[in-house]
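Here the complex is missing one protein chain, while the rest keep their positions.
Going by the order they are written in, the chains are A and B; count residues from 1 in each one.
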Amino acid sequence: MAKWGMVIDLDKCSACQACVVACQAENNIPNSNPESAAKGRNIHWLEMIPFIEEEYPNTQMKLVPRPCMHCEHPPCIKVCPVGATQISSEGIVGQINARCIGCRYCTAACPYTVKSFNWFKPQWAKGMERALNPDVTVRYNGVVEKCTFCHHRLQKAKDKARYEGRELGPDDYIPACVQTCPSEAMYFGDLDNPKSKVAILARSRRAFQLLEDLGTHPKVIYLNEGV
Amino acid sequence: MRQNLFKTIFFTLVCIFFIGEGAGATEQPIQYNHYKHTQELELECSMCHQGVKDKVRATIPSVEVCIECHSEPVTDSPEEEKIREFYSKGEEIPWQRLFRVPEHVFFSHRRHVTVAGIECENCHGDMAKRTKPPSKAPMKISMNKCLACHRKLQAKTDCVSCHR
Partner (left out) sequence: MSNIRRRDFLKILTGASSFGLAYSYGLFPNIVEGKTLAKQMADASLRPPEEKWVSSLCQQCSGGCGILVRVYGDRAVKIDGNPLHPINRGKVCARGQSGLQYLYDPDRIKGPMLRVGERGSGNWKQISWDEALVSAGEKLKELRKQGKPNSVVMLTGSQDKLAQDVSERFMAAYGSPNLVHCGSDHAATGMVPAINMMQGWEAGVVYDIEASSLIVSFNSAFLETPWSPVQTFQAFGKFRRGQDDVRGKLIQIEPRLSVTGAKADTWVPIRPGTEGVLALGIASMLVLERNYDEDFMANRTFGFEDWTDKKGVLHPGFKTMLIQEYPISRVVRETGVPRDTIISISRDLARHQPALVIGNDADGVGNQGIYNRMAIHALNALIGSIQKTGGVLSRARTPDLSFLAPFKPDAVAAAGLSRPRVDGAGKDVYSLARNVPARLAERIQKKQPYPVEALLLNGANPLFNSHDPEQFLLAIKRLPTIISFSSFMDETTQYADLILPDSTYLEKWQLSSAHTLKGNPVVSIGQPVIDPVYDTRDSAEVLMSLAQTMDKSVAGAFPTAKSQDLIKSSMKTLHKAGKGTSFGAPLEELWTKLLERSGWKVRSHEQFEKFLMDVQGQGGWWDPVYYQWEWKRVLGTPSGKFEFYSLAASKYIRSLKSMEKDVFLEKTTEMTHLDKTDTACMPHGDPGVLKGNESVYNLELNPYSIPILSGLSHTNQAWLQDITGFHVYQNWHTWVEINPETAHKAGVHNGDKVWVESLQGKIVAKVRIYDGVMPDVINLPVGLGHKTGGRWTEGIGENVLQILQYKKEPFTGEIRFTRCRARLIKATA
């Protein structure tokens, strides 16, 4: 069985944020506005996070695109009282909004702060709702949402592959962020298949994970900058 | 006082409206006879529900599909005449859906029908044998039912396999 994972090569990444906007567009994330932004309540499943190191003039800034890590041992699922967030047999940590009661335990438990709570009723200015993706449900206020590795794409891809009587190919399923990444810094695939591009890259000596020592075993693997 | 009166009227209206809906049966625009089509004439389900075998959605046929056979009267039923009325007005028949999964569920007909070979009855009950449109879905679709079957057939029960 596949173990879906992502590799992000920070050396190739140009921090253009195409992935960030692609994610907003694909997943029907409600539009932000100045008021909610001021309260830090805008929703982003994928964010570009700046890490500033050292002081002027030796300043260094690492810019890290941060989706959900889809941990092998996700802290969020342990605290969910209703089983709304669970890890699938293929390693995708899902968030079932219909089941979520909005207690926000998981947002507190996630060390990567990838979970967002819908503080407001998601609203669209009239006319804008036409841009919504029909494959993704629209959430409502009072539930938590997060990156799902665009698993609705996996559902469709699997459905198609099965119907055509073949195995899922490596290009059949990729999330929207990976698809659009202009500098081709993001890779997606099956970490369990030793021959897949992601598995090869994950073995690179540049590879690291965010907060490795917590034992969460993230399936988003970064490749460090530099030689 | 006046306000209270308004409130009472409003609440009563709401009650009537929603109880009416809750207790009321779904009325279809045409008294469609599934039995005749599927059992007597032995037509395939997919003849009208055209997506059932090779699409995600089974779909309810458009009037264009009906008119293919019914452009000339084939029976003397007054119900049949309605098809041609709708068609000549250029309108769709306002069928009421009985079966639906919530919109946060991904359900693919072709995966169940074609790939897994599940019979229609499993979810739709004896729909094919009804001579009159039922007022309610003959079988209720619930997550428990999905899961029971998935477990029995050892299909995936991951949340994200179906929920989106």
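A few remarks follow.
We take it that a contact is a pair of C-beta atoms (placed from the backbone, for glycine too) under 8 Å apart; a residue touches a chain by one contact, two chains touch by 3 or more.
These numbers were taken from a predicted model, which means no experiment stands behind them.
Although one chain is omitted from the display, it touches the following shown chains in the full assembly: A, B. Here one chain is not drawn; of A:Asn42, A:Ser116 or A:Thr148, the residue touching it is A:Asn42.
The residue touching the chain not shown here, chosen from A:Val21, A:Val79 or A:Leu168, is A:Val21. Of the residues in subunit B, those that touch the hidden partner chain are 11, 14-15, 17-19, 21-23, 56-57, 59-60, 62, 95, 97, 100, 102-104.
What subunit A contributes to its contact with the hidden chain is residues 9, 11-18, 20-22, 24-26, 30-34, 37-38, 42, 44, 47-48, 50, 52, 54-57, 59-63, 121-134, 137-141, 176, 179-185, 225-227.
Here is the rule we go by: only the chains that are shown with their structure count from here on.
One simple way to say how far apart two chains are is to compare their mean CA positions; for subunit A and subunit B this gives 36 Å. Against subunit B, in their complex, subunit A makes its touches with residues 86, 88-90, 92, 94, 96-98, 135-137, 148, 151-152, 154-156, 159, 162-163. Residue ranges of subunit B in contact with subunit A, taken from their complex: 54, 56, 102-104, 106, 108, 110-111, 114-115, 156, 158-164.
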